[in-house]
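To start, the structure itself, in structure tokens.
Here the complex is missing a single protein chain, while all its other protein chains stay put.
The block that comes next holds subunit A.
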Amino acid sequence: MPDSWAGLVQVAILLGALALVYRPFGDYLARVYTSEQHWKAERALYRLFRVNPSSEQRWSTYAVSVLAFSFVSIVVLYLLQRLQPVLPWNFGRGAIEPGMAFNTAISFVTNTNWQSYAGEVAMGHFVQLAGLTVQNFLSAAVGIAVAVVLVRGFVRRSTDRLGNFWVDLTRGTIRVLLPISVVVAVVLVALGVVQSLRSGVTVSNPDGSQSTIALAPAASQEAIKELGTNGGGIFNANSSHPFENPSSWTNLLEIFLLLVIPVSMTRAFGTMVGSRRQGYTLLSVMGVLWGVMLAVAWWAETHPNGPAALLAGASLEGKEQRFGIGQSVLFATSTTGTSTGAVNSMHDSFSGLGGGVPLLNMLLGEVTPGGVGAGLYGILVLAVIAMFLAGLMVGRTPEYLGKKLGRREVTCAAVAMLAMPTVVLLGTGAALLMPGELDTALNNTGPHGLSEVLYAYASAGNNNGSAFAGLTVTSDWFQSSLGIAMLIGRFIPIIAVLCLAGSLAAQRKVPETPGTLPTTSPLFGSLLAGTVVLVAALTFIPALALGPIAEALA
């Protein structure tokens, strides 16, 4: 099959599969977080945790639980990496140096999974499994929990109780992430993904030479890495490595996995608020933006303008033969539209416009369709902003889903929305002021060099984790500044979103009047999409103009 047909077939099967599971899986997600029943296994876990599953928390207590859990997770993951020499299965790989361990600990706990390390060289199996794989699950479960709390804020009336963090965390893990991962991991093995406890195998090549091929328990991590929109690979080359992603079938399965929860969360949202059309509206905004991004990236990569690509005859640098251009841009668009950041091709080698798409996808705030949980609360925050803007235009106090959007609600939404652009622009700006750092870090010159730095902070600030990976980020400056960018990009929005949920839940429901803007209409959809694009455009056009846009027009 030629490249473009293979890509189109993959898009068609992908959309078909997502449509097939959308209703049942979305409804299942809603049930998971609304059911009064605890499973037996969950009760046993709650006893071990010594938490009372029936006591619900205020938004502030919920936030303290999230922060405490994330803080403890970062400390433990940091220590695991530092103590690697005394842990089993290290294969002689030494302690991860402090800057890298700091960055990686934050990266995996914030659902970023930025890789400043080369997996098969730096990390032994124990740290990969007991450290990194665990946070692949838990950081995803935290994201979904926060989104669910925001939905509860819209649903509940006159209460300060928003659920129990430990229950939401446990249910997301036990009822959603773990069972799917078990099944998918075995399917991935059947399709050729490795699940080996060896560090590698020496092979005698036909030409008489010998090579060592790295092995790892990849399938168990690959499954949750995509399902939880995490993205941190066992291997340095991530999902372009044939042991992580050996064929078009695994490619399709992996893209499906990284989209399935964010997409289905809109159905869960609609079900929980009692109007499924509310969810469809959000999904159509996400879907249209995703489709436009895919089309632009596809066109750009099949029409390269860089001299090396023109000389080669196609933009195949950093792409795998079995995926070609179609399946590479499909993966790139989906991994940056969610907060996954896994890659099956090297975005750094994309054309100016083609690489600009993944970058812009992140700068839109990752809502096309966004990370697990983070995508839903991200777009709901933008919906609040959109209603606020609409309210300003008609001079009326805005409402959304029967809740008034007053000063406190809009402030929370604005804080949640502005955290990411702040760290992206300040981080990029600060890095550009350090020529000593840039000289050793950049892999490319000119506008593409700027794009590498901008991409790094966009990826960290949005907890994406993909990279223009030519940038060398092992200096203390990059390890620490990107680590802090990830922390701010994750937890400021989470706190603001929980606060927003708290003030929404405390309200009574306001009845709909003829003046209420229906939030299931195409008008609202356009307003929301316009807000997403406009906010990103106003914030980032100057930076984008100097990087990807300059390169695209060269």
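As a convention for this text, a residue touches a chain if its C-beta (ideal position, glycine included) is under 8 Å from a C-beta of that chain, and two chains touch if they have at least 3 such contacts; residues count from 1.
Convention: contacts and distances are computed from a predicted model.
**Student:** With one chain of the assembly withheld, which option in "ABC transporter permease", "Potassium-transporting ATPase KdpC subunit", "Glycolate oxidase subunit GlcD" or "Export associated protein" matches that chain's UniProt protein name?
**Tutor:** UniProt lists the chain left out of the view as "Potassium-transporting ATPase KdpC subunit".
**Student:** May I ask which residue of A:A308, A:M393 or A:V510 touches the chain that does not appear here?
**Tutor:** The single option touching the absent chain is A:A308.
**Student:** Check each of A:V21, A:V134, A:V288 or A:V533 against the chain that is not shown and name the one that touches it.
**Tutor:** Once the missing chain is taken into account, the touching residue is A:V134.
**Student:** Going by the contact rule already stated, which one of A:V32, A:L83 or A:L178 would touch the omitted chain in the full complex?
**Tutor:** If we include the chain that is not displayed, A:L178 is the one touching it.
**Student:** Check the options A:R23, A:R157, A:R198 or A:R396 and report the residue that touches the missing chain.
**Tutor:** A:R198
**Student:** Extract the touching residues of subunit A with respect to the undisplayed chain.
**Tutor:** 1-3, 6, 9-10, 13, 45, 48-51, 61, 64-65, 68-69, 71-73, 76, 118, 120-121, 129-131, 133-134, 137-138, 166, 169-170, 173, 178, 181-182, 185-186, 189-198, 200-207, 209, 211-215, 217, 219-221, 235-237, 240-243, 246-249, 251-252, 304-324, 326-327, 343-346, 348-349, 351-352, 443-448, 468-470, 551, 554
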